[in-house]
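Every protein chain except one is present and positioned as in the full complex.
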Amino acid sequence: MSLLQVDKLTMRFGGLVAVDAVTLEIPPGEIVSLIGPNGAGKTTVFNAITGIYEPSAGSIRFAGHETRSEFHGSVAILLLLTGFLTAGALILLCNIESLWEVVITGNYQYRQVFQWKPAGVAFTTYFSENSGTRLILPAVLGLFLGLAGAWAVWQRSRRTPEVAAHAGIARTFQNIRLFNQMTVLDNVLLGMDTRLRTRFWHAALRLPLFWRERRDATGMAIEILRFVDLNREVNQLAENLSYGHQRRLEIARALAMQPKLLLLDEPAAGLNPAESQSLMELILQIRERGITVLLIEHDMQVVMGISDRIAVLDYGEKIAEGTPVEVRANPAVIEAYLGKSDAST
Amino acid sequence: MKLRFHWAFLLIAALVPVVGLFVPAAQSLGELLRPIFIMAILALGLNILTGFTGILNLGVAAFMALGAYVYAILTCDIYPFQFGFWPAVLLTVLVGLLAGLMLGLPTIRLRGDYLAIVTLGFGEIVQDSLKNMDVITKGTQGINPLPAPTFAGYVFRSETYAPWYYLFLGFLALVVLLNRNLQRSRVGRAWIAIREDELAASCMGVNPMKMKLLAFSLGAAQCSLAGALWASFLGSSGEPGNYDFQVSIIALCIVIVGGMGNIAGVLLGALVVVGCNSLVLETFTNFLKAHELISSTNVYTAPGNWKYMLFGLALILMMRFKPEGLLPSRQVKAELHPHEPPPS
Partner (left out) sequence: MTGWEVFLQQLIIGLSNGMIIALIALGYTMVYGIIELINFAHGDLFMLGCFAALTVVSLTGGLPVWLVLMLLLVLTPVFCGSLNWLVDRLAYRHLRDATKLAPLVSAIGVSFVFLNLGLFWGGLPLKVFGFGKAAAAPKDFPTLVSNANLLGSSNVEFTTKDLLVLVITVPLMVGLTLFVKRTRAGKAMRAVAQDRLAAQLMGIDANRVIGQTFLLGGGLAGVASVVASLYNNTIYFQMGYRAGMDAFTAAVLGGIGSLPGAVLGGLCIGLARAFADQYIATRWTNVIVFAILILVLVFRPSGLLGAKHREKV
């Protein structure tokens, strides 16, 4: 069974078809590279997989499920709750003044004991007398608005990046997107966020769970930084790192998510041959940890050196797929990269 | 252990009344500091939203008004509730939490600038509604008089200022502690990440919607607390006109001038901005009045009429020249010491 199943994925932006019926199958434990000329749609495929874009057509299944939140009972409860809250708020809004007059000021004598019973009676008679406009209309309107609004908001948040992240997909970005004002350690700790259980009251009140988890998380983060060889820069601000180190930090942050699938978007861009070599070793070590890797890369040394399989995109279509040897010799691939008349590799 | 600015500030503030026993000038300073403490709590509430999470809220005065009126309704004896000080404050904070949640729910997915305008509108709506619902809020009269706070039997009378001073200072210290704890935790990290790069944060699994809602609720709760304390201080809910856009902007100025996201900066900002507003402007006005330089028909001579101009210029100049504020956040300080062990 494949870990990631991309089935006839199509992405349309206005009139432009950026990705055209692309099918990819990524079995667990492999390193798969996605290559192709610039503008072929590779990053767009990544963005669709990680939930940044909603597919125009086709499906994306990760570990058997579609990468979007399903309609559970809990969602229904939330929608209904919002509906009732809005209805209540609207009823309150329309009636609060008269209700106050009838229940409170009408029944309360200054500095005397408040009579609860007549207040309660006044409350119920108020609503039973004017139930049409005062109760039913705002209730129905509020319920409808609340349900519709919550539904609209929920629909827009169904396929969002955090859903994919929670499912076990991590990524790096083509243009490095680190949290520049945060330290190296904090960046990695942020990556770990899905695994943490500290809630805001634990943090505010410094309960034992907070201290325990912080100790454990910091330990794990430093271990990950050691894995990518950044443990000497723990307290450095992310924006002060060298370019190569920043790339590593992005990978460390993604690893902190303990993902099943790691998407790397041009990790070797801008690296010199020595750095590329250690990047290749790093990716192989990541695979040894049991993480499947999907890689976008232009550096053919890296691609040919570590990929188990390669898929080639051009103008949004998949034009070839296979082992490095097969793809290398594929005439369509050669044509895409080098043009028709040039037959050398 | 390094003494951080905010603890130093609180420590010094705690000593003012003690000094005031011997030096009368310090005593009058202490009396003037109490509103500053309350404004600091308000600004810290705004700081959670704007400083940490990067959400511009231009209507914090609405939550302060809500807090003041809820507290007033709960404690004044023209209404049957008549809770004590502490239960009333607790309930007010809870109402504030709920109000923040309710404002946040429909608006949380909006882009920053849209959200700013929505909060601006919200501020106006709340003020309008408070004025219009005069059956409950007594309109421009306000709800008064309010009973003085009590603590274990001791009643805080308005004549002696020192216990009040410590009461408000205590609340401020508590708020500073809670905010600082949140800032240096998973929650604070998530907020700052959202401020820096919301898309990257959500790709890492942070749920921006939930965290922003949390920021909204906690920020609103704090602003309501400031309102409750303010009402207790005044002995009245005040009138709706007191909680207008000007208050929201003062809070914003405090956060921006002091340093966004930096708790110590907010404290410093409160001192500077409110100090300027109430102390400097007032003293200057009194000085001019004493020398008969203020004419009632000439609008230019009253220093109070220059307030908007001063605030506006302060904001423009800060953004142009020192957008990180007077006290830049700790992150910048960390830059200077990259090899020290992680801060506690």
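A and B are the chain letters, set down in written order, and residue numbers restart from 1 in every chain.
Heads up, the rule we're going with is that a contact is a pair of C-beta atoms (placed from the backbone, for glycine too) under 8 Å apart; a residue touches a chain by one contact, two chains touch by 3 or more.
The model shown is predicted, which means the values in this text are computed figures rather than measured ones.
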Residue among B:L11, B:L94, B:I117 or B:L293 touching the omitted chain:
B:I117
Decide which residue listed in B:A13, B:L58 or B:A193 touches the omitted chain of the complex.
B:L58
Sort through A:V153, A:I222, A:A269 or A:I319 and give me the one touching the missing partner chain.
A:V153
May I ask you to list the residues on chain A that touch the chain which is not drawn?
13, 43, 47, 52, 145, 148-149, 152-153, 173-174
What chain B residues would touch the chain not displayed?
50, 54, 56, 58, 106-107, 109-114, 116-118, 120-122, 124-125, 128-129, 132, 199, 245, 249, 252, 256, 297-300, 305-309, 311-316, 318-320, 323
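The criterion applied here is as follows: only the chains that are shown with their structure count from here on.
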Using CA atom averages as chain centres, what separation in Å is found between chain A and chain B?
34
State the interface residues of chain B toward chain A in the complex, per the touch definition above.
77-80, 102, 105-106, 109, 133, 135-136, 178, 181-182, 185-190, 192-193, 196-197, 199-209, 214, 218, 329, 331, 334-335, 337-342
Taking the complex as given, what residues does chain A use to touch chain B?
50, 52, 82, 85, 89, 96-98, 100-101, 104-105, 107-108, 110-111, 114, 149, 153, 156-157, 160-162, 164-166, 170-171, 173, 177-183, 185-186, 189-191, 193-194, 196, 198, 200, 202-206, 210, 213-214, 218, 233-237, 240, 253-254, 257
